[in-house]
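For this view, one protein chain was removed and the others were kept in their places.
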Amino acid sequence: MTSYNTVNITRQDEIAPGFYLLSFKSPFSVHQAQPGQFVYLRCDNTYDPLLPRPFSIAMVDGGKNEVAILYQVVGRGTALLAQKKELDRFTVLGPLGRGFTLPPSGRLFRPKGGPKRVEPLESFPPSFLRIAVVAGGVGIAPLFFLLQRLKDLPDLTIEVLIGVRSIKQLLLATEIKSLSPQVKLHLATDDGSCGFHGSVTEILATLLKADKIDLVYACGPEAMLKIVAELLTKHNVPGEVSLERQMGCGVGACLSCVCKAKGERENSFRYRRVCKEGPVFPVQEIIWEE
Amino acid sequence: MTSYNTVNITRQDEIAPGFYLLSFKSPFSVHQAQPGQFVYLRCDNTYDPLLPRPFSIAMVDGGKNEVAILYQVVGRGTALLAQKKELDRFTVLGPLGRGFTLPPSGRLFRPKGGPKRVEPLESFPPSFLRIAVVAGGVGIAPLFFLLQRLKDLPDLTIEVLIGVRSIKQLLLATEIKSLSPQVKLHLATDDGSCGFHGSVTEILATLLKADKIDLVYACGPEAMLKIVAELLTKHNVPGEVSLERQMGCGVGACLSCVCKAKGERENSFRYRRVCKEGPVFPVQEIIWEE
Amino acid sequence: MVDLTIEIAGLRLKNPVITASGTFGFSQEYAPYVDLNRLGAITVKGITLLPRSGNPPPRLVETPAGILNAIGLQNPGVDYFAASILPYLSQFEVPVIVNMAGETVEEYAVLANKLSELNNIAALEVNISCPNVEKGGLQFGSDPAAAAEVTRAVKNNTSLPVIVKLSPNVTRIETVAQAVAQAGADALSLINTILGMAIDLKKRRPVLGNIFGGLSGPAIKPVALRAVWQVFEEVSLPIIGMGGIFTAQDALEFIMAGAKAVAVGTANFINPRATIDILEGIENYLRENKIKRLSDLVGAAHCKQ
Partner (left out) sequence: MVDLTIEIAGLRLKNPVITASGTFGFSQEYAPYVDLNRLGAITVKGITLLPRSGNPPPRLVETPAGILNAIGLQNPGVDYFAASILPYLSQFEVPVIVNMAGETVEEYAVLANKLSELNNIAALEVNISCPNVEKGGLQFGSDPAAAAEVTRAVKNNTSLPVIVKLSPNVTRIETVAQAVAQAGADALSLINTILGMAIDLKKRRPVLGNIFGGLSGPAIKPVALRAVWQVFEEVSLPIIGMGGIFTAQDALEFIMAGAKAVAVGTANFINPRATIDILEGIENYLRENKIKRLSDLVGAAHCKQ
């Protein structure tokens, strides 16, 4: 069901300074895509930059079978992409990778008595699941698609925690609020221009301390994810994070995009492909580098 | 007076399928530019393609101080250029090289009794100069600018000979006709869709045979220029041709763009830089390769 | 109809388009995009005797028209390959070339022996040119005598055709080619990646975990083409050309320079269907230029008119 195709852009908007929302006709059925999966796309038809760029699926429109990505211009590839307009064409490989596990599912693990003994979440289902979705900056992209799916599930509450540098970089807040009454939005800004003045992980820490969260999904800068991981371990709460690594093939063939994950034996490690076993991993699996 | 600058495109039109006329604000005074000189410009801001591309100055607008180039899309650089539109910016180095010698001038040589003994044209001035301007395909570009300058000179008639594959590739014919009553247009097409069915060099041969031409300026495919050179030698008529070579620096520094020219001693040769001593050369100077 | 078949080291390929080792995984990953049965052959990721976890990340960085990689031969080892990967590959009607590497001559020998006992392997590609491992790899590939020794060790332990993959990181690649030819190699693969590096200005440290990496992609095409040309002039073994082949035009340049077959590497990352696009492009070229047999083009650029 993954595919490689040239597609048309249907719309592109700069939704905040330097942040673009780009929609295209999906070459695959969006109903089969999982939140957290990504597309690998070529920003332009040149050998420089050479590689495609990975972007999480940020939104799907089931009616039109369209996909949108939300991206920040950080370098040449994204700058080229930002120049594209309606009807321009580019190649899309995807959907790729393994996305977030929607509850309930066997892929979620809750550590009991430390990270070593783990059990599938099914064996430990709270009757009412209290979810936190934690986004740092453009990390909201895969989480928005996740929210599009979560909002239709029964028996859960969703706290959306968004951390951005400043209110100017706040993305999709209105769209998130109008998703569902189950969703509650918490904001944190580095410069205090809106919401909590400080890091989004501090909000998460408060919620966890108050034992208000059963499950966490997070995406954002690796430094943030590392703190999220520490908090989850400390409070013995399961969660999943979406990682980023420089990619080569995007499909699991080249072994470029690996991250260090816990191995089968104690203190051992193994390399996991972010493009294939990830980009979403159970938070306890990852060995965070300093 | 040559310069290196980023300039704005003021206009771009596809004047025939695959042929574009692109105007930009000139960073140099167009009054000082010579017909036959070229600009070296970067089609895009990528390392692939890496080098700038050379284009003859095809038209100048003295009032607006604008330059236009006329080009054919043949590869990636020209394809990128064709995507540009008004207000897009690109870098222009120029004007570069040595252009056509406007009569009368010491740079024109008329061979007497064969190509070896040559004399400056001044020593042999026909009271009334009969000029032929011979263009093959997009080779009309520098010649149009030449015509813009020639048309103001006294005491000459101008036969413009244009050869193209088919009428669809005919460029600037109306503009040429309206330049001046001195100008007479002859057309040749490979497919017979307009004018003489055959090669433009056959028209030139007829005119030369009838002793109707004192001086020739030519630009076009090298195979055509070679025939022009043979005709001129045979009829002992002076002329200048504009050559093309793959360039590196465009300014004479790298010695990449050389063509083989006659040396000082008999049967000797020397390499001449197309970007510096050319692109326009007296026709007898060139040693044509098979 | 044009004849695309080509013979290399006794192997008859239905067409000259092969995957380059390490860029196509074990081919499952590309099966959704490519009809594997259409390929001339599949060369798998480098296999070692024991599993290897590879180099610490970052393992890849983009460079102008190229990439640097330092995977470090991460692979599950020959036993896992035999048990779990080869059966998958065997379903297809496509010759499987196994790329193999070792840290000692002995290891190459044992590995060759093990691989030769397996079914459904068409040939061995001996990697003596990997710049990304401390021991073995480049060490063997940059010394003609060592290269010959490895070649002999492999030849003595297999009846499969032996393709030796050479490194461009040498003063004279022809000399190494000659040495492995004399040692019994049946064919040559040229080239492996060129040793390079990149520096992270923010960290003021090399980008790659391994410091050095191997440069591949369009950037190295001129160097690869030159290597094929040079070896074709001096050694009569069939050559599999590779290094920056992204289009049918690129592939045809290699063939005219003397390659009998071509391998597509980095291009797969940019266009997962690159192999097929190249194959179709070659076929069209032959048809348009009324060339009946691809083999008529091999080395064509060497003949002076």
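To keep things simple, chains are lettered A, B and C as they appear, and every chain counts its residues starting from 1.
Heads up, the rule we're going with is that a contact is a pair of C-beta atoms (placed from the backbone, for glycine too) under 8 Å apart; a residue touches a chain by one contact, two chains touch by 3 or more.
Bear in mind that the values here come from a model prediction, so they are computed numbers and not experimental data.
For the chain that is not shown, the touched chains among those present are A, B, C, taking the whole complex.
Of the options C:23, C:48, C:63 or C:157, the residue whose C-beta touches the omitted chain is C:63.
Per the touch definition above, the residue from C:50, C:83 or C:300 contacting the chain not shown is C:300. Where chain C meets the chain that is not shown, the touching residues are 63-66, 68, 142, 169-172, 194-199, 201, 204-206, 211-213, 215, 217-223, 225-226, 229, 244, 249, 252-253, 256-257, 300-301, 305.
Touch with the hidden chain on the side of chain B covers residues 2-4, 42, 47-52, 91, 93, 245-260, 270-271, 276. Not every partner is drawn; the one left out touches chain A at residues 47-48.
Everything below uses one rule, namely that only the chains that are shown with their structure count from here on.
Chain centres defined as mean CA positions place C nearest to the mean of all protein CA atoms.
For the pair chain A and chain C, the distance between mean C-alpha positions equals 36 Å. Our note on geometry: chain B versus chain C, Cα centroid distance of 48 Å, whole angstroms.
In this assembly, the C-alpha centroid of chain A lies 58 Å from the C-alpha centroid of chain B. Touching two or more other chains at once are residues 47-48 of chain A. Multi-chain contact residues of chain C (touching two or more other chains): 64-65, 218.
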